[in-house]
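With one protein chain withheld, the remaining protein chains of the complex are depicted in position.
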Amino acid sequence: MHTKFYSDSQHRQTDHALQSRAADKVGLPAGTLIHIGAKHQSECKISAIQYSVETLIYHEISSISDLQSLQNNELITWVNLDGLSNIDIVERIGHQLNIHPLVLEDILSTHQSPKLEEYENFLYLVIKGISLDQNKIFSLQYEQISILLLANYVITFKEKSDTTFDPVYHYLQNRSGRLRLKGSDYLAYVILDTIVDEYFVVEDSLDDVIDSLEDNILLNSNKEILQTIQQIRRSLISMKRNISPLRELLAAIQHIDTPLLQEKTLRYFGDVYDHVLRVNDSLESYRERISAMHDIYLSSISNKMNETIKILTIFATIFIPLTFIAGIYGMNFEYMPELKWRWAYPALWVIFILVSIGLLRAYSEIQRSDTRCQVRIPV
Amino acid sequence: MHTKFYSDSQHRQTDHALQSRAADKVGLPAGTLIHIGAKHQSECKISAIQYSVETLIYHEISSISDLQSLQNNELITWVNLDGLSNIDIVERIGHQLNIHPLVLEDILSTHQSPKLEEYENFLYLVIKGISLDQNKIFSLQYEQISILLLANYVITFKEKSDTTFDPVYHYLQNRSGRLRLKGSDYLAYVILDTIVDEYFVVEDSLDDVIDSLEDNILLNSNKEILQTIQQIRRSLISMKRNISPLRELLAAIQHIDTPLLQEKTLRYFGDVYDHVLRVNDSLESYRERISAMHDIYLSSISNKMNETIKILTIFATIFIPLTFIAGIYGMNFEYMPELKWRWAYPALWVIFILVSIGLLRAYSEIQRSDTRCQVRIPV
Amino acid sequence: MHTKFYSDSQHRQTDHALQSRAADKVGLPAGTLIHIGAKHQSECKISAIQYSVETLIYHEISSISDLQSLQNNELITWVNLDGLSNIDIVERIGHQLNIHPLVLEDILSTHQSPKLEEYENFLYLVIKGISLDQNKIFSLQYEQISILLLANYVITFKEKSDTTFDPVYHYLQNRSGRLRLKGSDYLAYVILDTIVDEYFVVEDSLDDVIDSLEDNILLNSNKEILQTIQQIRRSLISMKRNISPLRELLAAIQHIDTPLLQEKTLRYFGDVYDHVLRVNDSLESYRERISAMHDIYLSSISNKMNETIKILTIFATIFIPLTFIAGIYGMNFEYMPELKWRWAYPALWVIFILVSIGLLRAYSEIQRSDTRCQVRIPV
Amino acid sequence: MHTKFYSDSQHRQTDHALQSRAADKVGLPAGTLIHIGAKHQSECKISAIQYSVETLIYHEISSISDLQSLQNNELITWVNLDGLSNIDIVERIGHQLNIHPLVLEDILSTHQSPKLEEYENFLYLVIKGISLDQNKIFSLQYEQISILLLANYVITFKEKSDTTFDPVYHYLQNRSGRLRLKGSDYLAYVILDTIVDEYFVVEDSLDDVIDSLEDNILLNSNKEILQTIQQIRRSLISMKRNISPLRELLAAIQHIDTPLLQEKTLRYFGDVYDHVLRVNDSLESYRERISAMHDIYLSSISNKMNETIKILTIFATIFIPLTFIAGIYGMNFEYMPELKWRWAYPALWVIFILVSIGLLRAYSEIQRSDTRCQVRIPV
Partner (left out) sequence: MHTKFYSDSQHRQTDHALQSRAADKVGLPAGTLIHIGAKHQSECKISAIQYSVETLIYHEISSISDLQSLQNNELITWVNLDGLSNIDIVERIGHQLNIHPLVLEDILSTHQSPKLEEYENFLYLVIKGISLDQNKIFSLQYEQISILLLANYVITFKEKSDTTFDPVYHYLQNRSGRLRLKGSDYLAYVILDTIVDEYFVVEDSLDDVIDSLEDNILLNSNKEILQTIQQIRRSLISMKRNISPLRELLAAIQHIDTPLLQEKTLRYFGDVYDHVLRVNDSLESYRERISAMHDIYLSSISNKMNETIKILTIFATIFIPLTFIAGIYGMNFEYMPELKWRWAYPALWVIFILVSIGLLRAYSEIQRSDTRCQVRIPV
């Protein structure tokens, strides 16, 4: 029973219309459902899994009525929806499960910050999946994932179809795993944990880039380094914006008094909280390192400029006076007695050499007095 | 019954008097009503709408007595006043509805920060409308909007007549919309939401400018970029000042214990709160990006200066010694044996060329040792 | 009954002694009353006003006994003391009204930060009056004002005699004004409000200076601008130090449980609180703007330096090689065949011109590649 | 009974596999035990100590069954495990003592931040041991130490075998020491205290390096200094990340209501808290000092560049005009009357000297006007 929901109106969109704009909804009355955010031109794909310790059933859903037939209180049901272009589907799912209209609006608007909202019959969680764009150098892709946790029921909404949830599917197949033994709240934890684990992949990649930058920054100071620094800064700023609200969210989960979350599962959510804290700390220290690196970069360029100017100054201050002296004896005055002296020319060479040596010595003297007091780093 | 209130005294104002000054009231006893802020030379225009699920009546008000006749507890009444130059009107509205004199002062003084005040019979909300000035490049216009929420009654005061509230009017015409079904608190929410939605338009525009700047900053480092950076910084500072107090205001609304706000409507105000949080986060990340860009700009200029000085140094250190040598053999000493040698001149050319090559090689050697250790960015 | 209290000992002070020092009291046992702070060589002047709705009596006080005779529970009494050099007076007032010795010490020490202290029989408020020094460019003058609020009694202590309180005197003459109708707590509010209103004058003045700086910083980068930036920074730092504690103070007033403050008056103190918040926000945004401006200034100088060096480089790299070529044919070798060629000289001119054009083209090529990617600012 | 647990699978690891990656576990279902972190190729070594006031027994453990036989409620047992490569051992210890699976995962993952977790039957503490790498200049090594505190039982897990715990072993041998008199909570305190004391060694070393840098930064501004600054910044950032969470952890310990911690021992944990606060304050002030030093460095380079350019300018502006004059009289025009004057050549020398003196005076004049206003530092 696999059917695809073609949302024809979306297919006619021009490239311009694909651009994501936070303000798309301005001017529309609040309460109108539209999809705000980048339109990933994928079709909308729904799949459902039902499981208990003994059972594991995988459905590919083609119509809402298929969904309705899944109602089963003895199994835990997980419905996943990839692609948000078909507003109708989302609205009907919302209607069926009695979801507050504001939540449906938020699911469709992919500019949300991570947040947690408690409703009478369900918990609503928004979180950002982050993945590396394999084609570009350190470029990040974000995907909004909405999680609705009901009793025995979890629904997830993703912007596009990708491999983010594969570890969860894999884990579900493990019959003796903790996941199969526990309730829907534990499933929500595993999904959350899987998304947060992806952050560490990005973090490791960042770590490599920053380490490599730190090792090279003093040797190298070309434009490319500056560009890489800028790119990482942008990535850090956007990551911070998308990850940091998770901290409060996961702290809040611990204090929610709801029958949807079992006391025992909270310990696991606390573990995700620790991971998020760790990612946040890392981001903060990356930010400090990048900022420090920028300072180093600036100092390093100033240093090099200083070196270049020193070379120029040494050459110029030595040869400009000499050229002047040579210029004097190139003058055509009739009465210049020196011109007729027998040893004038060799004597002038001696002067040239002495002046050069004198100036060079003066420089090396200045240089030495500067570096005389060596830094003695103990340890 | 459309009449215009001409406030003649305002019309005689010179341009100087139009300048907005926070201190205009200094020296006047507290409690004196005057209009503080930029005087938009518009007349004062009042309109009123009364509605219930079935009814929707639009009145254009010409006198206070018209207002008094609107008293009707079965309909929800929304009175909007565009233009604050007619102090008399504001005072009489205040008197009629029993508004605290400090509130009237605040409505007329357009230098308020966003704030929320709870009085016995009404809630008082100040918020800033922000719009883009279409004529200049990224220039913002602010407008103070005061909202008084009473039972079945909402009054809004705006500095000038513009299209800010058009989406609300539009929404009201939708008979089956949630707005027509709900009370005056929901109207206040819709008005607030409409104003906050405008922020996203400004944010999108900012986003475009900053993205474009980030892409070009490394290629370009002229004065115009510096000017754009400065302008955006100013805009961000003023936006932050006008938007950030909203956060606390909307958090406070959730905890006010007043019959004016229904439990169910609070969820909607919470939604506006989320939007404001999002705008605030965006502003903060824009600030960081602009600041990072400024650093990049400075580094980029230093980089270029370094390049320029390098060129100067290479030219100068090669040609100054050569010129000196040429100068030597331009001297007119009688006894310069080299001058008479047969191959002296071609030999000198050889020397010229060798010295040039030697120095160029020395430079490229230095250059190479600098960039030998290439940044190897993994990923 | 107007008498002046000459404090002769103060008159003999040298200029050095006039300097204000925070540590003047070090070494003296705690509890010794001395005047710490700049000594304004004014005499100590006391005035008293008594009023009710019907009555308004103005006394000029010459001795403590005059003060004692003012005791009257049906009128509200406001005693103002200009000039703190006469310690004796302050001590005797304190004794008469049963003021805690630490408060008397604080009144005389004009290095206090704004603060609020609650005692059994009175409230003690310290606040800083700020005014512009008309003679210098953006220079501020601070004055410590102590306010003691008792039942039906307000005493204010000012460092010097100036026009700060004129609006209050003026307001008192308005028989039907709210001030005459209310108690001593309202008088304290009006005094506070008057002092805070002065801040807006300073703020407006700052605004003008900073706006003008922002408009000119990119055109101009001389020392004077740097000096103005530095001066504003110093002013902002000192203003922040003197104003920001007011915020907490006025928030604290709302929560003090004392019969001295009526419930209804608190709303007015809340209004002053809003004003102080506004001033604080302004100071913060001025600080950010000045800091941004400093960055712009530095970038702007770097930009200019870059331009200057570019000019130098272009001139030098074009003419130094040409001069070298001219130098070659100025050599006096006997065997230089070119010297005898018929078209050598015009040919050399052609070379000169070609080399110049070639180098200039190379430069403009580099230049063009730099600015090829113009910033396309949308909007 | 000393046996070594060879974990053969680990020995086959390539160097690449040794690299530590936070994301190693991504894709594995939560709840799978693997060792995440740098693999120190050491074997896994277990030792156990049992003591009371009279007794002190030292066991070297070779198998889990040895551990089981240690159960003894009258002695306090401390089991220490060096090296985490043998996952099996950790799992079996966990099973034996009824440790929550998440804790076992955390013990094996050495990317934890310091944290404290309270379980029903035990307290779980993660802390980072920091030591100086003796071979490199200011390079730090981190080791994750997990402490499990049970009633009469302490287990510690360390990444590698080193001398960190030697002071504890030494202290245990002191029969009359407080340690032998008190419970397992006091042992945990002594272990914690020993680890934190190591921080002071690192801090002292940092202090020496920074002091030496501060003394030399103005004299010296070569690349090595920049490199040292960068290295210290990196160390400070990583130390902060590993130490600062300890603060909250130790504050939290004071408020845990558990029979595992006696009231009297809390005072000692409070002492460690003070030490950690002190280290944190030091790190913060080091950060400020390094940041200030970087500013000084940049200023210092600019200063030097300025000096160099001044020298260049003085030489160039004096000799370039002189060379021009000499160039004029090197021209070969037929009609240059000066060339034939008797005193032209000496006169020109006079001009040369006068021009030089004039320009030098002009410079020293500018110089003097710059430094005329000496800084008069009082004190």
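So that you can tell them apart, the chains are marked A, B, C and D in the order they are listed, and the count of residues begins at 1 in each.
Definition applied: a residue touches a chain if its C-beta (ideal position, glycine included) is under 8 Å from a C-beta of that chain, and two chains touch if they have at least 3 such contacts.
Keep in mind it's a predicted model, so treat the numbers as computed, not measured.
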{"item": "Residue touching the undisplayed chain, where the options are D:70, D:87, D:251 or D:277", "value": "D:277"}
{"item": "Touching residue (missing chain; options D:118, D:295 or D:365)", "value": "D:295"}
{"item": "Chain C residues that touch the omitted chain in the full complex", "value": "21-23, 25-31, 100, 102, 111-113, 115, 132, 137-138, 205, 208-209, 212-213, 216, 219-230, 233-234, 237-238, 240-241, 245, 294, 297-298, 301-302, 304-305, 308-309, 311-312, 315-316, 319-320, 322-323, 326-327, 329-332, 336, 338-345, 348"}
{"item": "Residues of chain D in contact with the chain not shown", "value": "166-167, 170-171, 174, 177-179, 189-190, 193, 197-198, 200-201, 203-204, 207, 214, 217-218, 267-268, 271, 274, 277-278, 281-282, 285, 288-289, 292-293, 295-296, 298-300, 302-303, 305-306, 309-310, 312-313, 316-317, 320-321, 323-324, 327-328, 330-336, 370-379"}
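Criterion: only the chains that are shown with their structure count from here on.
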{"item": "Touching chain B and also chain C, the following chains", "value": "none"}
{"item": "Taking each chain's C-alpha mean as its centre, the one farthest from chain A", "value": "C"}
{"item": "Cα-superposition angle relating the copies chain C and chain A, to nearest 5°", "value": "145"}
{"item": "Centroid distance [mean C-alpha coordinates] between chain B and chain A, Å", "value": "26"}
{"item": "Where chain B and chain D are represented by their mean Cα positions, the distance between them in whole Å", "value": "42"}
{"item": "Two or more partner chains touched - positions in chain B", "value": "298, 302, 305, 309, 312, 316, 320, 323, 327, 330-332, 336"}
{"item": "Every chain pair in contact, whichever chains are involved", "value": "A-B, A-D, B-C"}
